[in-house]
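To start, the structure itself, in structure tokens.
Every protein chain except one is present and positioned as in the full complex.
Presenting chain A:
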Amino acid sequence: MDYFDRFAIPHPSPAIYASMVAIGLTMIAIVIGLTYFKKWGYLWSEWLTTVDHKRIGIMYLIAALLMLFRGGVDALMMRAQTAVPDNKLLDAQHYNEVFTTHGVVMIIFMAMPFIYALMNFVVPLQIGARDVAFPRLNALSFWLFFMGAMLFNISFVIGGSPDAGWTSYFPLAGNDFSQSVGTNYYMLSIQIAGIGTLISGINFITTIFRMRAPGMKLMKMPMFTWTTLITNAIVVFAFPVLTIALLLGTMDRLFGAHIFSMTNGGMDMLWANLFWVWGHPEVYILILPAFGIYSEVISTFSRRNLYGYKSMVASIVIISFFSFLVWMHHFYTMGQGPLSNSIFSITTMAIAIPTGIKIFNWLLTMRKGKIKFTVPMLYSVGFIPIFTIGGVTGVMLGMASADYQYHNTMFLVAHFHYTIIPGVVFAMLAGLTYWWPKMFGFMLSERIGKWAFWFIAIGTNVAFFPMFFTGLDGQARRMYTYSEATGFGPLNMLSFVGAIGLAIGFALIVYNIYYSVRYASRDIGSDPWDARTLEWATQTPVQSYNFARTPQVDSIEALWDLKRNGKPVFQGEIEKIHMPNSSGMPFIMSCIFFAWGFSLIFSMWIPAIITTIAIFACMAHRSFEKDDGHYISVEEIKATEKDWEVLNDENR
């Protein structure tokens, strides 16, 4: 039995045992359900093996929503624990595990798949392509991310969760101070998901460079496509740094290397440095797609074209470059001299300028527009003031000398939630509501959506604004409790109330999905928002091949020109279409990666060696496999297009 001792959790509690039972029961229920309804074949052939960018996008979406709730429960536990002084709901060790998990899940396993969900679904449609450049790799990206996420999520019931913060600073994260396998989970599961992200980065850059519709010059791309391009460029430059940092960290933890240790020539600061060389660009990876979504939504619902397209493009390119020049602002207080602190203060504050330009562009787009306050528009408009508070406090933190006061207090926590919640969560909810009809063929209820928006917008402010004050008064972040005498009690209680408001908002979104699945009209046409870009020029739900005829584009808003000025987009005869074949290999290979990660986490060398060989075998198999894809015949296309009104309309 000794062998199995390693799987025991070092710090159990009744809640964790209850979760184990719940997870076990859910898995049994899923297996029974699939068998009873005879859905295994459907699941395998339509989803697990698909290489269709739209389905992959939807799978990313489901995973992201699941992770949002996982991370949300962690958040509620933390706020409940700190709601009153000297609370005993969670002990210090649990609190550490919960905030670490919350951070990692929200950034790596919620925000990242959410942006890739929308990129996957929307970008090929928006540029008039039939799929991404490498569909099979795209499936591999998704499954690697998914397996990484699952691996991370089982940590709290098998072996123990990481507890050194989402930043996992050494020496705390080293073997001396973090003895459980928790940090191994951190290193390996993020590694596996990160490889997937890096592959996606290359895939999307290639797609956007090579597969745009004829006539769509770079400066004629819709804004979301632009931000996707730049975001993926940042991914390709930033993620290799994370890969290496995690690899070195793994060496330290599994093989006793001394790269980040304080003794034997190690350099603990190198981890913080590498982490933020990736970490700061990462926050811009999260925010740029959001900027793209807001640009689309604001111009659609103001019924005007985007103000200052060129300055928008210029500012995202500048942001992407600057985002690599500021990383040190995350550790001003860790012992460098005033020279480097000053240099990085200046670069940090400079980055606020291009961001400001964008804010003004959105405001000017709305000026004199006929604004319709739909749910996506509400999130976009709500984003502007809330995000501005985040940006202004960011500039405050950016001043190195002042940061000695703010660093690692609740003030910092308030800052980044004021940027990430409007910048990522609002944007994703706006994008989700906006593209939902294209994905599923019905709209989400506007009425429930508006209720959810108000709960989320007000909840965010009630939960996070008080932290600016407690932070300035000295409440440190990541402390599991505080004494009554500090006087932090009432404001923390207020934060808890705000967190409940947020939770109600998210529950309303789930209810909205349920409600709309049951009651929403399915008869919405293909362009329910009267939008401007090509993704709305296809059938709903979208045909597997996206476009029967390749669109010809000569403006930023091809569909709008088609609708208002009758500029033809689809011309010529229908020809047979070449499409990629489905494949089970990405899924199988990612399952092997899961086993590989699990074996390494628990230092089980023999399975680790076997799975390593198996991974290489999968790659070799791919190299020798012959797969020429398949053709969809003209008759089949005509049959699919028959009942679609557009085909009959000669102008289109």
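Basically, a residue touches a chain if its C-beta (ideal position, glycine included) is under 8 Å from a C-beta of that chain, and two chains touch if they have at least 3 such contacts; residues count from 1.
Just so we're on the same page, contacts and distances are computed from a predicted model.
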{"item": "Options \"Gluconate 2-dehydrogenase\", \"histidine kinase\", \"ABC transporter ATP-binding protein\" or \"Quinol oxidase subunit 4\": UniProt name of the undisplayed chain", "value": "\"Quinol oxidase subunit 4\""}
{"item": "Touch with the omitted chain, as defined above, among A:336, A:544, A:612 or A:640", "value": "A:336"}
{"item": "Residue among A:237, A:440, A:454 or A:469 that touches the chain left out of view", "value": "A:237"}
{"item": "Candidates A:49, A:87, A:206 or A:273 - the one touching the absent chain", "value": "A:273"}
{"item": "Option touching the unshown chain, where A:321, A:454, A:515 or A:545 are the choices", "value": "A:321"}
{"item": "On chain A, residues whose C-beta touches the chain left out of the figure", "value": "209, 233, 237, 241, 267, 269-270, 273, 277, 321, 324-325, 327-328, 335-337, 339-340, 343"}
